[in-house]
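Here you go, one structure.
Every protein chain of the complex appears in place save one, which is left out.
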Amino acid sequence: MQLHLSTWAEVETYLQSSKGVILPIGSTEQHGPNGLVGTDAICAEVIARGVGDATGALVGPTIPVGMAVHHMEFPGSMTLKPSTLIALLRDYVGSLVEHGFERFFFVNGHGGNIATVRAAFYEIHAEQRALKGRSGPDLRFTLVSWWENAEIGRLSREFYQGKEGSHATPSEVSLTQYAYPDAIKTVAMEPEQAPAGGFHDARDFRRRYPDGRIGSAPGLASPEHGKQLYDAAVGAIAAQYRSFLAES
Amino acid sequence: MQLHLSTWAEVETYLQSSKGVILPIGSTEQHGPNGLVGTDAICAEVIARGVGDATGALVGPTIPVGMAVHHMEFPGSMTLKPSTLIALLRDYVGSLVEHGFERFFFVNGHGGNIATVRAAFYEIHAEQRALKGRSGPDLRFTLVSWWENAEIGRLSREFYQGKEGSHATPSEVSLTQYAYPDAIKTVAMEPEQAPAGGFHDARDFRRRYPDGRIGSAPGLASPEHGKQLYDAAVGAIAAQYRSFLAES
Amino acid sequence: MQLHLSTWAEVETYLQSSKGVILPIGSTEQHGPNGLVGTDAICAEVIARGVGDATGALVGPTIPVGMAVHHMEFPGSMTLKPSTLIALLRDYVGSLVEHGFERFFFVNGHGGNIATVRAAFYEIHAEQRALKGRSGPDLRFTLVSWWENAEIGRLSREFYQGKEGSHATPSEVSLTQYAYPDAIKTVAMEPEQAPAGGFHDARDFRRRYPDGRIGSAPGLASPEHGKQLYDAAVGAIAAQYRSFLAES
Amino acid sequence: MQLHLSTWAEVETYLQSSKGVILPIGSTEQHGPNGLVGTDAICAEVIARGVGDATGALVGPTIPVGMAVHHMEFPGSMTLKPSTLIALLRDYVGSLVEHGFERFFFVNGHGGNIATVRAAFYEIHAEQRALKGRSGPDLRFTLVSWWENAEIGRLSREFYQGKEGSHATPSEVSLTQYAYPDAIKTVAMEPEQAPAGGFHDARDFRRRYPDGRIGSAPGLASPEHGKQLYDAAVGAIAAQYRSFLAES
Amino acid sequence: MQLHLSTWAEVETYLQSSKGVILPIGSTEQHGPNGLVGTDAICAEVIARGVGDATGALVGPTIPVGMAVHHMEFPGSMTLKPSTLIALLRDYVGSLVEHGFERFFFVNGHGGNIATVRAAFYEIHAEQRALKGRSGPDLRFTLVSWWENAEIGRLSREFYQGKEGSHATPSEVSLTQYAYPDAIKTVAMEPEQAPAGGFHDARDFRRRYPDGRIGSAPGLASPEHGKQLYDAAVGAIAAQYRSFLAES
Partner (left out) sequence: MQLHLSTWAEVETYLQSSKGVILPIGSTEQHGPNGLVGTDAICAEVIARGVGDATGALVGPTIPVGMAVHHMEFPGSMTLKPSTLIALLRDYVGSLVEHGFERFFFVNGHGGNIATVRAAFYEIHAEQRALKGRSGPDLRFTLVSWWENAEIGRLSREFYQGKEGSHATPSEVSLTQYAYPDAIKTVAMEPEQAPAGGFHDARDFRRRYPDGRIGSAPGLASPEHGKQLYDAAVGAIAAQYRSFLAES
């Protein structure tokens, strides 16, 4: 059930049986030669909606722009400053708390969001406690990155045999190819697998990884892989969502 | 050309011929008995993409949650505080300015955004001037609400004959029915046309307009209307975008 | 009744019969060759005080500096960033709410304030709702620009016959000449009527309108006009204030 | 020379011979049984203007609402939070720096402002340094409370003989009676001289000083005293302004 | 009793007999040729702990970095912007209020902190009042600079006979020599006593006081002086703490 495709009365009805909501969060940033700028938002959105379909959970609007300060040397990359993203999450959650939501399950498409989103959870806990005292609602948050489960790990190893890398990966490119087959890009890449490593700021990132990839061989991506990765992620994360709601 | 479906290299190429970008901004808020919570985001997004197709402009990610403090008494409504929306817009624009964009054309789906977005334009001008002095880039912003043009006015009068109203209108509901035919809701409404008027805070809104509509008869909506409204809006706004870029 | 010229006990007494307050908001910015930098603050202040006299309403302190980012290329212009003006309004209103005021009627002297002030109204609604929940006081705000009424429109057309323009207008200059006859400036202007149009940032404003006027012929101003404009504005806005308080 | 009564061209001319500006800052807060809510703003404003007349200095707009959190238990008191006042001062000064002003002389009417205004001076120094580096303009600030000079001390002792007190003083009430003779209030006070002491928060203030006075006997005020105090303050502070500008 | 060396259960026990807490606040900034960068933090910390020992009060963590914008031209100096220090103090106090603390006694080591800390007290009062209304706890704050008492004044005159100065003073250097005898620095200074005076921004400070001292002769410092100054400060401030708690 998508919030954007529901009426307010349908949401009112939903709240009679669940206090849970799924919120996809992505990023708008370079994803190498053949990856889409919207890769992380697309992955988070399609998987979150799949999990919503599988579990009956309400899925809120996708946060399309995340924390991508380190990608800013590549045209098209957009970022919220961490402090802005924290404010946005505070407002999103605060809005939903007004209606009675208490369980916030974020489906994440971008590693760069993790620290800031986790910081935001505590910012929200602190603010809600300040406003409502110790008798406020029992709010719970979790952030699940779609690739952090055994099923995806297994498929990635099977498909890419050590060429997954950590940015602009064949897995995420495959997922977007499955979701948007009309937007598949064919681009020659040299070398096939990019160098791996860490980075500091945006300039350092571009200096080390001039085409935007880190350790990956996204030329191996295919929409067929994407379909299998999608199914695996939805299955794994649907189970995590159910556990999250069931937690005492 | 959608930013989310492009690679960074494609954006780099685009920037060689244009410094313009279209940014859709919507809202996530109640839209009466048969209107979708995502109505304003959907309208802004589909029209912005249509304008992008018509003009070759790059279309950035849709801002799905806007300024809807006054809708918060209806389940499912979400809002950014004005100060948060200003910060978000500052970061969006600031990101794109780093890549060389200078013309920001916002396609708006929600009247409640207008004041805050216009305030944000000046916040951004002030910040850019502080950071870069008088020799910074020549940044220009405009906000176009999709219904504010003669073509839409004419169709609305023809289709709804004074029953358009000002919130949860048959025009916007028609547009979403055209965009998402699988999400058309059939809901009886009493009276057919809601009372018209103003409002103050969220409680006052709900007290005056208990089902969420203001002055409108959204039961008159149809996907066929939506198609004609879509075509009209895209045509009108594409012309506005071209003028905006051509302005000296 | 001016707040600044009252004792706290007089305010306490006032609150027994009214929860309304008038707050003038102006700007400190260039107003062309013969217009005062304080024009907008002066107009808002004198009209607000006139309305206070006519209705018995309490008139709070004038906000002298508003949102004038676009005037900053002219010496003497001052501005608050929109985010600062929002914070200021939040504190002004929040202070008065503590004493029991619930109806806030802003008399505005500057078009550039409108968007930010309206954004601020929602920032305040959101904050008060967060702090006090749904049982907080029923706060209402309105912003009335002194020139936006039929009476002023009629006089302007009669006096200036299409040479009113939109910045540094003969109407506002006349009002200040009536209020501060010792500060009337005699300055030759070429051409008599400035070019009309829009603008983007401060540099663009100065480039298009090098002496600061937009579309206006403020050489036509006179203190006699100012007297008539003052009376008309006070009459019209006093009626609006009474309606605002009477609204259910 | 008042900024509000000058044209931008007059300011431009002024800047050719001086980089100094005087900014009055007051407060809007209870001042006991016969003191005006606007006492501190009135005192700062009239003295600043007198100093401007005496020295030829430009006098900017009065900041009418200051830091008066501790007065909020008395109707009519208004306050900016310290963080808001800092932001306001940053914007005021930042605006004027754009035009070339470098010497900021604040004439203060309210002891409660001192800490926050001094904090703001460093906030501004830090921001200007961050924005402009070590080669930015040589900005200087001072805050002069009108009563902190030997002349006022002497008159106060002569007139009130130990009954000046520290809030709602006969000196400041006299000054406002001189400035606004039509607003002189005659109110019986019991005891003639209020108890002296300190205070913590707003509730503590009201508990200790139920009519708002601290240590003062404002029934001794007179407009004749006000005239002498005005002249003394203007003379003393004009000398301080000249020294401030002359400082190497 | 140091908070850092206590268990939470010990704090719980402490709260049964006292609502008071001592918070040392220092600075990290240049202190002339032989003064430590940590001088102000060290002085505040050791004296606060001495007062804690003398009175049984709980002593919280030292705030090591304060408001030192004006020292930033000397390597090693660190500063919080005033707005950051206000936020920090708001969080410190807000945390302790949650546990039931109501009396906050700051022992200060740095004159530059005074304005900002006093501003913060009102920021906190305003926030607590907004959150809790008039029935919130009765919070009280005081800031005591360790040198502002008669005992220290007397010793300083005896030891340094007019060569105390106002920054990098022999008194504070002596205190750190007593506290950290292994970190005593022997540095020739020319002249023995630095010039006295005021300053504006960081550049102005360094221009006037090239080795960082103002009016002082810190070569006169000794650990023996430090011991006597320490004892005097602890005695004087312990008495002030007891009075603060006893205040009705």
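Quick notes on this structure:
Order as written gives the chain letters A, B, C, D and E; numbering starts at 1 within each chain.
Rule of thumb we're sticking to: a contact is a pair of C-beta atoms (placed from the backbone, for glycine too) under 8 Å apart; a residue touches a chain by one contact, two chains touch by 3 or more.
Nothing here was measured: the structure is a model prediction, and the numbers come from that model.
Of the chains on view, those touched by the hidden chain across the whole complex are A, B, D, E. Check E:Gly20, E:Gly212 or E:Gly226 against the missing chain and you find that the one touching it is E:Gly212. By the touch rule set out above, chain A reaches the unshown chain at residues 67, 69-70, 72-73, 79, 81-83, 86, 112, 114-116, 118-120, 122-123, 125-127, 129, 134, 138-141, 200-204. By the touch rule set out above, chain D reaches the unshown chain at residues 130-131.
One chain of the complex is left out; on chain E, the residues touching it are 2-12, 15, 28, 30-38, 41-42, 60-65, 72, 74-81, 83-84, 87-88, 90-92, 95-96, 98-100, 180, 183, 185, 187, 212.
One rule holds in what follows: only the chains that are shown with their structure count from here on.
Ranked by how far their CA centres sit from the centre of chain D, the chains are topped by A.
We define each chain's centre as the mean of its Cα atoms; on that basis chain B and chain D are separated by 47 Å.
If you average the CA atoms of chain C and of chain D, the two centres end up 24 Å from each other.
For chain A, residues touching at least two other chains, in rising order: 131. Taken pairwise by the contact criterion, the protein chains fit none of the simple patterns, being neither a path, a ring, a star nor fully connected.
Applying the touch criterion to all chain pairs gives A-B, A-C, A-E, B-C, B-D, C-D, C-E, D-E.
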